[in-house]
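Right, one structure below, let's go through it.
A single protein chain has been omitted; all remaining protein chains appear in their positions.
Now for subunit A:
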Amino acid sequence: MVWESSLPGSKASKSILYIPKNLKADKDDLILVYGKGSLNAVSGVDGEVLWKKDFSGESIEVSHIIQSSDVIYVTGFVDSSKISVYGLNAKNGELLENNHAALPFGTFGELLSVSGDMFVVLDEMRSKIVIVHLRNGEISYNQKHISDLTKDLAGQAVILPSRLPGMFALNINSYVLLIKVTNQGELVLVDKVNNGAAVSDSLSISEDEHAFAFVHYGDNKIHLSVKNVNDWNHDLLKESIVIDHQKGKIDKIFVNNYVRTDRSHGFRALMVMEDHSLLLVQQGEIVWSREDGLASVVDVTTSELPVQKEGVSVAKVEQNLFEWLKGHMLKLKGTLMIASPDDLAAIQALRLRSSEKSKMTRDHNGFRKLLIVLTRAGKVFALHTGDGRVVWSILLPSLHKSEACENPVGLHIYQWQVPHHHALDENPSVLVVGQCGPSLSTPAVLSFIDAYTGMELKSLSPAHTAAQVIPLPHTDSTEQRLHLIIDDKQHAYLYPRTPEAIDILKHEFSNVYWYSVDADNGVIRGHALKSNCIQEAVDEYCFDFRDLWSVVFPSESEKIIATMTRKSNEVVHTQAKVMTDYDVMYKYISKNLLFVANAAPKAAGEIGTVIPEEAWLVIYILDTVTGRILHRMTHHGCQGPVHAVFSENWVVYHYFNLRAHRYEMSVVEIYDQSRADNKDVWRFVLGKHNLTSPVSSYSRPEVIAKSQSYFFTHSVKAIEVTSTAKGITSKQLLIGTIGDQVLALDKRFLDPRRTVNPSQAEKEDGIIPLTDSLPIIPQSYITHALKVEGLRGIVTVPAKLESTSLVFAYGVDLFFTQIAPSRTYDSLTEDFSYALLLLTIVALVAAIFVTWVLSERKDLQDKWR
């Protein structure tokens, strides 16, 4: 690296980098950078900022920078109807001139540069093309109706953002118009392509030749053409490719040239698909493709694999006899060491495919699962946990752009149906919840997908929104889980929409509670169902609800920055916790607990912006049925970001301590005192205990909270806790560190009972002597030497084997592993010597036999005596 320089600025704006043609390192050329509201001229030699012009005071939205010999023109729109041009001296940034031109109409979209000083833009009705001419800082414009160019097209036009010399592309309906702009500013329609998809930027192939690529669809194929900008009738390249439908349309295309063996120009095209995958196309073939959509995982759920059926044998997996023979030949070659590298690779692939862990059936230990991930592009992938391969993928048709739904986004993925009773003949399914657009007031989209085949079973586009989705702890007779979808108009909608579901809900009607967090206003509210909706159209699946409780945090001193609840499917093995003095504490285990972390409003920003006296962190543990505050605690001189994890009766959270200049992690454990009397054995014998009585949130809770804080070296991106099938295995915290690794930290380190000098009994109980900081043991990184680039979240899933928990970490990279926090105590380790065990048994049997023979012989001797 020669130099690096950072440019400060005051306001956020789009950034433009203008590099003069043929920039050389030793030549003192200006590099113009517009960003954060100001234009910076940076020296190409050492990166020094030579001058700076601040535009943050003006209301201009800078869109282009043009450099003529010693004047730099900066142009952009003011309020979409006024074009403004600033002429600056290239030497010192001095303002030379400032011209404005007000258009009699507003504009739509961005200004597109056609040639050096010519720009096009659409008017706000999207029916006229405005050609803007900047000659030496003078603005002139003329306009042309699209209907003058082509008669038969009507609709909303969009200028495609492809940079072509003297040309631009316009998209109307499904047509792409290629329009040439003459030097006089006249528009000439060059071509009209039906089903056009994307147009690349131009690429200069020789001194005055520019090529560009465009694609259009036709007869289930994609046609790629590369043309010369000036010579329209001649195709440089024409290819057609078949692309998987699940990749959707082509979003963008980039073209690159090379010299063929016959010295002619060859082109290869990189296509960005609608599902964010990349394809490289050359000579009419897909050379490689990457599922880059997997880099933007939004939500994850898991599904069991199919149960192994009787009829499915290995022969079916091995396809046919020939394949089988070929496989064995390869293996034979491998053993005889006469295999070529290709053969070796094939053998490796074969081994991997037939290996135990990548089978498509359920295994005894529950290690094999399907990870079903929803990506930002609206594509759902099923990944096999054995080798990470994509089992199926579907670009959801319901999350497709349409008239009714302009910018659909997938939000969450839920387990919809998990068959246990009919596991052999019914497939599990998942529910994808999305909405049409980024705001909460756009209607919801629901899609149901078969988890084995990846088929969309059905999709719904209800009129209501989906502000909150609540999976209820009830399933109907087909094991579909009941879900309540809360909209933004105080209605709750029940899914599935079956009479049976209504019956189940009616039965539990008064026991359904939920809460909502309004972080902007600092209010948390609790809700319960009231009655069917009162509206014109009768909908028996729609319910009104009422507010049961509210907690209003004072806006001048607290701002909600994090909330966390327990996982709804978490299993707790035992409520009792035996202390070292053979005393019993009862964990306060309620599914309805909510952890809330509030920071001082001043300290809600970045670390270092406030002094410790102005920063504090208040944490709450709320009961979400009654709104009771069970625990409330203030950390002075601390600030967020807060990452928290809630499990069983404890919550662990991570924050920054400004006084100690270090990150800290705190633990709060809640114990139930109302059950504390149940210690006497006689009470149990006589049945005078209250352990079997149902717990009600309406009883006044008698809880005590124990807490302790520890320093922690790293800043954290995500925290999760291991989860196991029965909850017996001790827990580990999984911490996604700033270095994009996952660190496993034993929960015992975050025990509020740790003391400086634990007694012998306490030591035996596993209590670690108190230290002020949490140890980071290099060996306990479960990602080992790997990095999960851009780590965003960690998901843990219990395996069937109690000791093991499956961990999936996602970011730009995906990482999956299985961990055993207390080691695999319920299965033999891999290095267990079966041979020795067998030998011992054989020796034992032999010894028994020998001794038996000896004893018989002695008996006989005795008898003969």
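Basically, a residue touches a chain if its C-beta (ideal position, glycine included) is under 8 Å from a C-beta of that chain, and two chains touch if they have at least 3 such contacts; residues count from 1.
The rule we apply is simple: contacts and distances are computed from a predicted model.
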The complex's invisible chain, by UniProt name, from "NADH dehydrogenase [ubiquinone] 1 subunit C1, mitochondrial", "Dolichyl-phosphate-mannose--protein mannosyltransferase", "Kynurenine--oxoglutarate transaminase 3" or "ER membrane protein complex subunit 10": "ER membrane protein complex subunit 10"
One chain isn't shown here. Among A:Ser590, A:Thr626 or A:Gln741, which residue touches it? A:Thr626
So which of A:Ala660, A:Ile728 or A:Ile767 would be touching the chain we can't see? A:Ala660
Pick out which of A:Lys577, A:His636, A:Lys787 or A:Lys800 touches the chain that's been left out of the picture. A:His636
Hey, which subunit A residues sit against the chain that's not shown? 510, 521, 523, 526, 528, 530, 546-555, 557-558, 618-619, 622, 626-629, 632-636, 657, 660, 664, 666, 674, 693-696, 698-700, 707-711, 746, 756, 768-777, 779, 823, 836-837, 840-841, 843-844, 847-848, 851, 854-855, 858-859, 861-862, 865
